[in-house]
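Missing here is one protein chain; the remaining ones are kept as they sit in the complex.
Letters A, B and C name the chains as they come in the text, with residue numbers starting at 1 for each one.
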């Protein structure tokens, strides 16, 4: 057992830290939901690219750094601790790029990879539909062959960056006769295509961030299908495998959350309430368990293993801890918990509420806790299907 | 809304209290698992009968007092607070007697009711089987017609007082061809019948109390079937209805448990630990909620309503509160929690452990919490079957 | 023994529900959330229906009822996420002025409270905030172990931005004097009344959250079957139902204990508020989990109840606060050796 970093990894950490210190904007960028925010975020991504920090886990032949998962995790940790901006390139760099490398033709790679890296093309993901949430195979968006194009009709939902993205990769039903998982294709669509309309979804905290994407007779070139026609489910499984086997969320995030909770307790004058301290102690233990479990899974990835169904365990851990932490925060805030103005003991009450609501979404997005527990029960413990 | 008692009810309470004060043995009776304990308990029941406190809810025509549910609840509350012995006549008085009154022939009533009241006959219940726990309709014990008798073969389990009882009422499969709920009969069996063997079950706290009852070619008179042959399921539903619509467990029990927990905390020197106090406060709130909810259901029963599926709510409430209370007790005991000798801060550590383990059984017997939640979801909330 | 309401009490509950459904529909609530102004019609209609004067003596134009008469109306106000100071004006100020006000104070305020011509808001020491202080005609305030009834000319209100725009909070600065004092001996009652009424409102919120969730999971299909047929979902909602119904029993008893001035009223109230906060907290979490994506949208009504619920869990003492009071009571009883 050796949980230390190699000299090369330590050097990389210092390089990242120094670069971020020099380059991270002092002012938080305007929200990526706004036009000026979107431009600012894209500029930041271009700066990252120029600094050599785009696609650090991509192979060198595709313009990446060829960094292993440990370096990738180091990068994410430093990125978090530096308070650097959200990365609107994530879906392209983490999902679409790697999927293209496996299933794309030479021409498709030529066409898209470079733009993903340079942030010229921001990608979004079109999997979920109003009636296909947990049950992805229930999707209904249809593509019908018409001459030189697939004609797409239907609707996607919960599309991150969907309102502003340049491209979307979507699952569409290309053979309506086939059963659920068959007859689906994986297709790349230029968001400027006629017949596509993206409407931002206003979330319950009042912010945007996701979009609904409507397809009305949108014509997409035949060559935009990734993998074989009607074999999109397998391509999508590759994509979700990349999501699953990515290094976990940086553990530093959760230790910071606990510290933030302690800071709130102090600001509220309940620092010495042993009940509050009991919660804080429990959440710190949770954060420690997550930290070490994340390191253990990282080590497995670094040694060439795939997580498979065990990735669900990590998801359950961080999502439920996140929710518990913020719910404790609301209790610690007491009568200030509902307040958005400066009376709040939170540094930025509006951001605090956004994080609170987002913590409650954590047990839903990327597979609900219920789905994750089904996976663990059936595929880790071997319990029979219900 | 009027939650007060009538003068008649108050008078009854005083009568019960005075009688119990005068008659409850000062020394706890030996365990009913032992021969001398069994005799002592039967004697106690006879004393209750002579005092006019057997079958207080039975109609006068059958020798009862004709007391309503409120008086019945008053009796149980006083009985608990007086620290009176467990009642080995319960199954006869609360289940078999009332079932006979509904489904029994005149002759059957003549044969059995009087002995139930006078504690000459102690009854036990033969429903559960090793492979039919939550799934009662999965029972396998068979009765085959042979001349003037049903010949019974099979096994019952978790039979309270089964090792010593005089009679057992059992569900047996009389038509093996019929589907699950059909083809079952409800039959009364003299435990002295040849071919019946009762083996006490040793529980994980080392005590007995339940038995397994084995039937090997046991011949039972045809006249012992209650209700129609093959219509035993309906009779059993009547029996379970009496169990369901009985007044809930006395709330005073749970307030006493919380006080006991506080006493343990004091004995352990953690009375001022605010985390322990937070638990105690929460459990007291639980006990209050149970108390008032039990009163509300009692009021419904007193006004002629049946609880139906809502009885499951009360079961979930008291069983889970009971478990939480004793689990908190174990934590409060700290290193003393595993101790059975006088070092323990519990007055009677051996009894304390028995109560602890019994609290963990509370979410299982009389329908597991899982079954209760299914009932609530489907029959109170109207959610679809899974 | 009748732990139930009269036909009249149920009829009033039904009338209140109908009024709230009409005059304070989710669509109307959405207008407020969008910055719209409150409609004075609702409060007046409540006055006309007699809801506002329920606990005000008949001689001052009220119904002369008690907390048992009011408790189902409070539940309904929670079910409707009513954007009005029902807790403060109806459950606290009315009975407090009736009990402790001078003759002049009673003459001045009670008839106007009963008719809906006046609103009174409340500040307890446990919270720095006051609801609807800008439109209140008077403020009932705890200060140095005394109560004051301060007319709106004698206090200033500064708005606080809140997450729930239909629950408007303010900080106030009030000029107190001997003239503003309300009769003594009632100090602790204000907080207790607020805790009790908030428990009732929380129960109503919880009921609505459960209703919405049950309806959603019955209709929402995944994997070719209703989401509500999955045992994980069923068991959560069954647990919520158990908590909510027992919480209602607990709060109803507290109403009865207040109405009859029983000695265990304070304990019953702390138990009710602690329990109601936990019960609502449970369904608050699971309602959103069961709604999943759609529940996170501004366009769905669910968040009105989610936010109001989270706010009221903390109002007039959190569960944690009241549990500490209850623990104190348990040890106190132990010392007095009185378990019966």
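In this section, a contact is a pair of C-beta atoms (placed from the backbone, for glycine too) under 8 Å apart; a residue touches a chain by one contact, two chains touch by 3 or more.
Owing to the predicted nature of the structure, the values given are computational and were not obtained by experimental measurement.
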| item | value |
| --- | --- |
| Full-complex contact with the absent chain, from B:8, B:36 or B:131 | B:131 |
| Candidates B:101, B:275 or B:366 - the one touching the absent chain | B:275 |
| Omitted-chain contact residue, chosen from A:180, A:202 or A:256 | A:256 |
| Which of B:35, B:66, B:176 or B:206 contacts the chain that the document leaves out | B:206 |
| In subunit C, positions touching the absent partner | 230-232, 235 |
| Interface with the undisplayed chain - residues on subunit A | 1-6, 9, 70, 81, 252, 255-256, 258-259, 262-263, 266, 271, 274, 277-278, 280-282, 284-286, 288-293, 295-296, 298-300, 302-303, 310, 313, 316-317, 370, 372-374, 376-378, 380-386 |
| Absent chain, residues of subunit B that touch it | 128, 130-131, 133-135, 138, 157-158, 201-204, 206, 275, 323, 327, 330-331, 333-335, 337-341, 343, 353, 357, 360-361, 363-364, 368-370, 373, 386 |
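The rule is simple: only the chains that are shown with their structure count from here on.
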| item | value |
| --- | --- |
| Farthest chain (mean CA position) relative to subunit B | A |
| Centre-of-Cα separation between subunit C and subunit A, whole angstrom | 40 |
| Subunit C residues counted as touching two or more neighbouring chains | 230-231, 233, 320 |
| In subunit B, residues with contacts to at least two other chains | 274, 278, 386 |
